[in-house]
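Every protein chain but one is kept in place in this view of the complex.
First chain written, first letter: the chains are A, B and C, and each begins at residue 1.
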Amino acid sequence: MLRVHNLSAGYGSLHVLRRLSLHVKPGEIVTIIGANGAGKSTLLRTITGLLRASSGEVLFKGEDIQRIPPEQVVFRGCSLVPEGRQVFAAMPVRENLLLGAYVQHKRGKRDEVAHDLDRVFGLFPVLRQREHQLAGTLSGGEQQMLAIGRALMARPTLIMLDEPSMGLAPLIVKDIFHIIAKIRDEGCTVLLVEQNARSALKIANRGYVLETGRIILEGDAGDLLANREIQRAYLGKDLDGENK
Amino acid sequence: MRTGRHFHILILLAAVVAVQLLTLVAGKGFYLTQFTMTAYYSLIIIGLCLLMGYAGQISLGHAGFFAIGGYTSAVLTTVDLSAYKGSALTGILIKLSLLTGRQDLYGGQMLSFHPWAACVVAVILTVIIAYAIGVPVLKLKGHYLAMATLGFGTIIYSVVLGTQKFGAADGISSVPAFPLLPGLVVSGAPGLRVQNFYIAWGLVACGMLLLLNLIDSRVGRALRSIHGAEDAANAMGVDTARYKLNTFVLSAVFAAVAGVFLTHFNGGIGPSEASIMKSVRYVAIVAVGGMASLWGTLIMSAALNFLSLRGYFGSFDDAVFGGVLVLIMLFSPEGILQFDARTMVKKLFQRA
Amino acid sequence: MFLELFFQYLVAGLTYGTIYAIVGIGFNIIYNTTGIINFAQGEFVMLGGMTAVSLYAFLPLPLAILGAVIITMAVGGLIEMVFIRWLVKPSVLRMIIITIGISILVREAGLVLWGEGVRSLPYFTGNEISALSFGGVRVSPQVLWSLGVCAIVVVLLNLFFKFTMLGREMRACAANRDAATLCGIPTRNMITLSFVLSAGIGALAGCVVSPITQTQYAIGSGLAIKGFTVAILGGLGNSMAAVAAGFILGILESFSIWVMPTAYKDAISISLLLAMLFLRPSGLFGNREAFKLKDF
Partner (left out) sequence: MIVPDIMPLLEVNNIGKRFGGLQAVKDVSFSVQRGTIKAVIGPNGAGKTTLFNLVSGFLPSDTGTITFRDTAIHGKEPHQIAGLGLSRTFQHIRLFSHMTALENVMVGRHVKGRAGFLAGMLGLPGTRREDQAHRDRALEVMDLLGIAAFADTDATSLSYGQQRVVELARALATEPAMLLLDEPAAGLNMRETADMAKLIMKIRDRGITVLIVEHDMSLVMNISDEIVVLSYGEKIADDMPLAVQQNPHVIRVYLGEDDA
């Protein structure tokens, strides 16, 4: 569904991604884990076209989406839930969701919007309670749910999430990951970028490990979870290791 | 580095001499008048270059400081205190030779301040005003800073335009010559044209030397660091607020000194010198010269001011500066000397 | 007598207040979508007034005004597309200088097209000497026109932003451009639209007040400063507050003539601007929380 091939990108003279390749198959959750500054957010911004790659290609359903403007990428069915949520703070929850449905409006599927709204409210009942509240006044977890809901309103076939667990309490993180799994089960493919490696790997089918702009490891999520190197570097499990 | 700096100043002086000789040979001695005025405008502009290009702070009100200098000097040297001749204060001022007698237009005796005294007062006044304005203004950034300085400039303009003492729309005329030293007089008298040309450009050379020295000193590095990354500069122990303020004041003094000299050279000053369009023009030239390039700015200032003063732009004078400003900022924000046609063309093609 | 004079000044203040308010709103619309302060905002008012005067020579008044508004909107859109659209993350300094340059160019173009002459449209209804009397206070009908148009503009703008999909998309673009892009909204078009919109209401204001205040090629920069003062006074980005701030500034200026020389009128409003910038840059009506949840 998504194939990234030899992608390089960065800001000015700073190269963040170096000839990076990966792929996502329909119906999977693929997770990309890595430390701060490894280039995770840059990767997602480049895939959506918010940032232009210096070389390489991004094929979504066989089409090179590097060539089209970022808003068109959304029309093709690839939505990003950005890092730090970025909801429209001064607008009510409902308006946030309706803006997410912009694509559906333009596709001429106006009548499906109400149904989609119900579906999002079904996934996140708390949003229905907060329907007319300003998004900026929601808690961090609720904002994250709103951001995911907003992206779903565009009826994406691939949803990409940038660190949905950031700054959230463990209990809420658990909720969010639960819902991400549910979204996949409903048929939407998921690309999940996370620092919270354990939670991410637990719900994912496959995983990539990103370090300084390169994929250094890839494989089945279960295998990665069990990998000692990963445990040392990303799961903090140095507990019984060589240090003693 | 140091030798390079002195070498460049020497080239500047050589160019100045060459211009004078060329006008002499070509029999266009009257060109020197515009060249002299150009020099004084350049003085403001290099001061502004320090503020904008090195300390990274915009000022859309520098014509205001020029006007403060010019008007202070004009008022003090044309005021007639002969009616107070008997008073004790006037007596003291005469003793200190701060006041001088001279004849007015109609042959009557008048008593007014010596240009040197006026110049010193003008500079002190400018420093005071620049500090007073600078403390609050420089806390602002971006649009707010631009608008606040623009507002300051507008206030000065509407004050000189609306005050009878400053001659309102007519400005102040019959400002006397400024005897700098025995034998050196700032004056527009045709016989003193060559001398004044050298005085003006000598002043610019001194200004350049001072600023070039400054840029390569501890203070200069601190200023450039503010421009590069203000909070990092602060973390390195640079008192950013104080340095910005001092630079603002210094550049204001450059403008005021230029105002004093040009007023004596022209024999008067009018409100248009304080107008916003003038301030914008100074900013334009700094931008065209490449913000952080004193030499680029000076070259552009010499060229554009001279052409403008000779009237080559005709009634499109302001439009030329507006157009230049837009074009430079669109295509070569690092200044015209950095313009790179090849990358530009490439960019245009990428868009298409 | 005193009371009568008081009301005359008040009415004059309200008239100027409307135009300041509308220029302030124009600033806000563009600022909200782009983060740019458009220093050429006052030029839209000039363009609107002058174009309407020219069109009035061969068109009936309502059509002349309509034409002027449409032409100015086109100019606004064109300015955005030519000068702004293709810049990639320009610095604030660069944007300030570019919009100042644009304002100079537009003004000089105005000078070439229309000369230095002062012009004005006729009164929409009645004429200079016809006036409505409210308990002894004489009010020119044009003042009511300008107040009315200002009110309609504000109401329509609010309805547009609140209840139309397009208005909502523009607000989204203003609130968070990246997030709006991720919703599929073509944000660049929204920015062009913001220039068109703000040019349009500027032009309309220029037409409506032209019979009273008259129009000349050079009025733009003065208006820009006043409009900016109003925008700051109300809190940058807050259009409703700009209206209130516009009336405050207009009335303040108007009464300042009572006690000070007319030439200092501008100095008054600018001193107010400086004071605001130094003491309360979030505006009279803005509070900190609202500053964070910034909106129209």
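A few remarks follow.
To be clear about the criterion, a residue touches a chain if its C-beta (ideal position, glycine included) is under 8 Å from a C-beta of that chain, and two chains touch if they have at least 3 such contacts.
Predicted model only: the values in this text are computed from it and were never measured.
Though it is not drawn, the left-out chain touches A, B in the full complex.
When the omitted chain is restored, the residue from A:L117, A:A147 or A:V173 that touches it is A:V173. One of B:I44, B:V186 or B:A233 touches the chain omitted from the figure, and that residue is B:A233. Checked against the hidden chain, the listed residues A:E57, A:E112 or A:E211 yield one contact partner: A:E211. With the whole complex as reference, residues 13-16, 35-38, 163, 165-167, 169-171, 173-174, 195-196, 198-199, 202, 211-212, 232-233, 235-236, 238-239, 243-244 of subunit A touch the missing chain. Considering the complete assembly, subunit B touches the hidden chain via residues 2, 210-211, 213-214, 217-222, 224-225, 227-229, 231-240, 246, 250, 292.
We take it that only the chains that are shown with their structure count from here on.
With centres computed as the average of Cα coordinates, no chain lies farther from subunit A than B. Among the chains present, the centre nearest to the common Cα mean is that of C.
If you average the CA atoms of subunit B and of subunit C, the two centres end up 34 Å from each other. In whole angstrom, the spacing between the mean C-alpha positions of subunit A and subunit B is 56. Inter-chain centre distance (subunit A to subunit C, centres taken as mean C-alpha positions): 42 Å.
By the touch criterion given at the top, residues 37, 83, 86-87, 90-94, 96-98, 100-105, 107-109, 111, 221, 225, 228-229, 232, 261-267, 270-271, 273-274, 277-278, 281 of subunit C touch subunit B in their complex.
Residues 48, 50, 69-72, 74-75, 79-80, 82, 86-91, 95, 98-100, 102-103, 105-106, 134, 136-137, 150-151, 154 of subunit A are the ones that touch subunit C when the two sit in their complex. Taken in their complex, subunit C has these residues touching subunit A: 165, 168-169, 171-172, 175-176, 178-187, 292-295.
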